[in-house]
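Below you will find the structure I want to go over with you.
Excluded from the complex is one protein chain; the other protein chains are retained at their positions.
Here the chain labels run A, B, C and D in written order, and each chain numbers its own residues starting at 1.
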Amino acid sequence: MEFINEEKVAKRTDSRLLKNRLSKWVFMLATSVGLLVLGVLIYRIVSQGYSYLNADFFTNFASRRPEEAGIKAAIFGTIWLMVITGPVSIVLGVGCAIYLELYAKKNRFTRFIQMNISNLAGVPSIVFGLLGLTVFVRMMEMGRSVLAGGLTMSLLILPIIVVAAQEAIRSVPKELQEASYGMGATKWQTIRRVILPAAIPGILTGGILALSRAVGETAPLIMIGALTFVAFVPENIWSGFTVMPIQIYNWTSRPQVAFHDVAAAGIIVLLLMLLLMNSIAIIIRNKFSKRY
Amino acid sequence: GCGNGDGSTSSNAEGNENNSSKVEETSNEKLTGSVGIDGSSTVFPIIEAVSEEFAAVQPDVKAPVGVSGTGGGFKRFIAGETDISNASRPIKDEEAQLVEEAGIDYTEFEIAYDGLSVVVNKDNDFVDQLTVDELKKMWLESGNVKTWADVRDGWPEEPISFFSPGTDSGTYDYWNEVILEDEQMRKDATLSEDDNVLVQGVMGDKGGIGFFGFSYYYENKDNLKVVPIVNGKGEAIVPDHDTIMGGEYEPLSRPLYMYVSNKALAEKEQVYEYVKFALENAGTLSEEVGYVSLKDEEYKAALEKLEEVSK
Amino acid sequence: MILISTMVRNEPTIRPDDHVEKKDVFQAKNFNLWYGEKQVLKDINFNIAENEVTAIIGPSGCGKSTFIKSLNRMVELVPIVKMNGELLYRGKNILDNKFGVEELRTKVGMVFQKPNPFPKSIYENVVYGPRIHGIRDKKILNEIVERSLKGAALWDEVKDRLNENAYGLSGGQQQRLCIARCLAIEPDVILMDEPTSALDPISTLKVEELVQELKEKFSIIIVTHNMQQAARISDKTAFFLNGELIEFNRTTAMFSNPDDKRTEDYITGRFG
Amino acid sequence: MILISTMVRNEPTIRPDDHVEKKDVFQAKNFNLWYGEKQVLKDINFNIAENEVTAIIGPSGCGKSTFIKSLNRMVELVPIVKMNGELLYRGKNILDNKFGVEELRTKVGMVFQKPNPFPKSIYENVVYGPRIHGIRDKKILNEIVERSLKGAALWDEVKDRLNENAYGLSGGQQQRLCIARCLAIEPDVILMDEPTSALDPISTLKVEELVQELKEKFSIIIVTHNMQQAARISDKTAFFLNGELIEFNRTTAMFSNPDDKRTEDYITGRFG
């Protein structure tokens, strides 16, 4: 009872409590920096672009006249890109995740694959662009097609999907697997009927979030040379195409100031699309998160 | 311009034979297929307008336009990736040789005039005019210009920032040829294939100076100050529609070009139609996007040339 | 003063079936098991008779779960496991690699500590087993569902909501659903690993009653940490300690008069 | 036949200190507690005397942990908690909002179910409390460390590796380290929430012995699910059921002759 002097402790407690109270505000302030920037960014874009946001904007192709410029080709291009990137990356990613989580022995090679995936997730997108340019566009002679773009993007988001799918699979309670094995189910039966259905929400959530990354990426498509003025909707996987970020980039680099407003309108559409995708992901996540 | 060499007819005929059936099948009314276009960023606004209008006439033909710069466009043209290559300078001899080696015959069409515009920041109130020699001194590595005072006595001792189109651009080549006379451009210039970067750069930098196609100045004339350039007669001329058309704005006025593969013209109906449409409408459209049209006779002559090579 | 014997069912010590010769469903012969380097089961020898409830008790970590998971080879889900000795199911050595685990597990069902229904409807849970074993006929499946749920004493409670998600059920109902799911493929033996430890007292009671009924048709091996439970429901009890089988005896005998000092210490709560 | 009284320490029923008037450290008066809408503690009334070991027993979910966490207001970490009534610590109502929790918790230490040392060195763990209270003097800190570790019967085992990470210790050592950490700020009361439930028998024994020693200087309130443990180490026992305090009595009295039928059922293992 001699070291802890009650009076001293009490005195110190006051200053400790004050610091404690202040710190909350400091942390809150820091948090609001991010929110503030987001607010400013969105406010600027909306105030700049909303006047161009009408039905025509969605049904028109690009034009030299700002009033007539529309984003149709880019929207369809983006959708085409997703139609290729989504299935390819999800099938590959989930397959890889299943292998790693459920089949692979914990040996060196598995660890190597795992490490490789983490590293791949950190490779700059522009390097994927170089890969796409060299392998898909030039070597495989796909040209500047939707297919080349879609495959490049698939590889870009593959690691994200693998990691998300692995997490989803891992979060399926072990007990469920045990229950299935306990009934005499084979491994694949257990995977197909128990693990995958239970992991699907997580996989979809991760997949959609990864896809939304692909939707917003510009640099790799610049590398493989997605085209600038496109006044058509891709018809097949060999068509040339443009996507929303490229179209926006194109508009921002126009000399006419009015096009910058068009770009802002395009950004609004892009953000709405991303918002939609994220909301779907969040809904899926919330809907299924409390199941076990 | 050259390129309508002897070899053209033979390879032309060859292509025709191989694919004649296809060509005949395509109805004149409704065409399909695609036209591959790439090249100059200077020419881009015109061709974009052409493509846009063409889409109204032939909605099923895909005519996307790339912007790789003149040099970049030629590289793709040589690789056979495009049918039409836009250029803000005539094709270089080396390029022409490569095209020939690739077995591609082509035709050159002039489609409009441009006045290469030299601009400075809007707040710059002392630069009233520049001579070609001053420009050269400023832009050469060897000119040792650091501040405006180094350019002309009496100008303030403020640093200059230089903005130039990238080396793949025809504009750069033209500048290189006319102003720099093929000497080394200064290294600290910001180079960009994206002309808007140059516009923004000069706009945002008090000591900025840059040059690019007239249309980029024209669209931003409220935010930039164009510098009158002293021509051969000693007059300081501001680039505008009349001075460019009338030839007073020199030496920075230049024609803009389209290079078209003869084989594509002959084999692909849609390419032929596209080029024809372009030549018929280039005058109006180039005026609309801020360039200067050629004379009507020149377009007429070009159309005749088209008929000839695509036979 | 309370006698511990009041914990044990009031039945005559010599029970009528004592002289009936029952066959053994499982026999362990010098069975050893390691996780990696660590030996978790040491030289286990004992026979488990059919149509009886065999309880396995012992302090946490003594290897109870490991042992019953060996009986349907679920223990092999841990990759580092190594076993030797013999483990005979109805006379066949299940450690023999030629013995198909799927087949074994079809015969030897298992109920786990935490109720683990699939996140599907009640109906789908029950027909899971039959389905994976290729039974598709809707009528047969319906029949199986009804019979299994009745067998697990759950039918009356859920018959009107067979298509609702199993997670809507209470913990005790979920556990009985898991038992029903297990019954659906008509196993021979049912392994239960602390099936009531996550349940409230009333649900526990229900499951205990159910176990009593089920032993008419199945052989049941149940792990429990609750000695009173072992005393209440089992015919024989095995006491494990540090991976060794210390004592195996009729439950009544073991609880009233343990042979081994350690058994006595454990059941009187001196440790564990 | 085993008598349950063997579980209880062999001490005379009337103990020498029975007539000494001890002061109360805690008094609960009509204390109620809700988590959201659910009432978890109902009208609790009882007094906890100083320099005694008070055990709290009861089936899972009856509110034991909630109760002792109320005593140092740790329960307020659950945002939805609501309390009323009075909870007096040395005569002052701690539910009074003016009473600083930091101060209260300096006086009322707590040891948790799972050992929770900080991921720092053993030394740093012990001096954490003194440090935040402004003690910087190296010499004093060293002394505190030695005394606290000795107090927690850990000094001899760790004195040569004070700078090693606390996670290198065994579970039982970690738990004693947590006790030492708690002793370092010289509390008045020590709350313990099932402090041995994650420990092996030998470590359990050590902690139990320690508790016996500590009560000389501190008042100790200990939650346990192990009735034998309560019987072994506590002076008084409180039996909780469904949020109610069913019975509170001298431990010897309660285990040999419970007043309430439910207490009897519980300590004989009829439920829980």
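Just so we're on the same page, a residue touches a chain if its C-beta (ideal position, glycine included) is under 8 Å from a C-beta of that chain, and two chains touch if they have at least 3 such contacts.
FYI, contacts and distances are computed from a predicted model.
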Subject >> Per UniProt, the name of the complex member that is left out, chosen from "Phenylacetate-CoA oxygenase, PaaG subunit", "Phosphate transport system permease protein", "Dihydroorotate dehydrogenase" or "Multisubunit potassium/proton antiporter, PhaD subunit" >> reply: "Phosphate transport system permease protein"
Original post:
Which of the chains on display does the removed chain touch in the whole complex?
Top reply: A, B, C, D
Subject >> Residue of A:82, A:230, A:267 or A:284 in touch with the missing chain, whole complex considered >> reply: A:267
Original post:
Which listed residue (B:45, B:69 or B:290) would be found touching the missing chain in the intact complex?
Top reply: B:69
Original post:
Residues of chain A in contact with the chain that isn't shown?
Top reply: 16-17, 19-20, 23-24, 26-31, 33-35, 37-38, 40-41, 44-45, 91-92, 95-96, 98-100, 103-104, 112-113, 115-131, 133-135, 155, 158-159, 162, 186-188, 209, 212-213, 215-219, 222-223, 225, 245, 248-249, 252, 260, 263, 267, 270-271, 274-275, 278, 282
Original post:
What chain D residues would touch the chain not displayed?
Top reply: 72, 74, 77, 79, 101-106, 109-110, 112, 114, 116-120, 128-129, 131-133, 167, 178, 181-182, 185
**OP:** For chain C, enumerate the residues touching the unshown chain of the complex.
**Re:** 102-103, 106, 130, 133-135, 140, 143-144, 147, 185-186, 217
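Here, only the chains that are shown with their structure count from here on.
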Original post:
What's the fewest number of moves from chain B to chain D, given that each move must go to a chain touching the current one?
Top reply: 2
Original post:
How many angstrom between the C-alpha centroids of chain D and chain A?
Top reply: 50
Original post:
Which chain A residues qualify as touching chain D in the complex?
Top reply: 1, 3-4, 8-10, 12-13, 16-17
Original post:
Within the complex, which stretch of chain B touches chain A?
Top reply: 34, 44-45, 47-49, 51-52, 55, 62-68, 81, 194-197, 199, 215-216, 218-220, 223, 288-289
**OP:** Would you mind writing out the residues of chain A in touch with chain B in their complex?
**Re:** 61-64, 143, 225, 227-232, 239-240, 242, 252-257
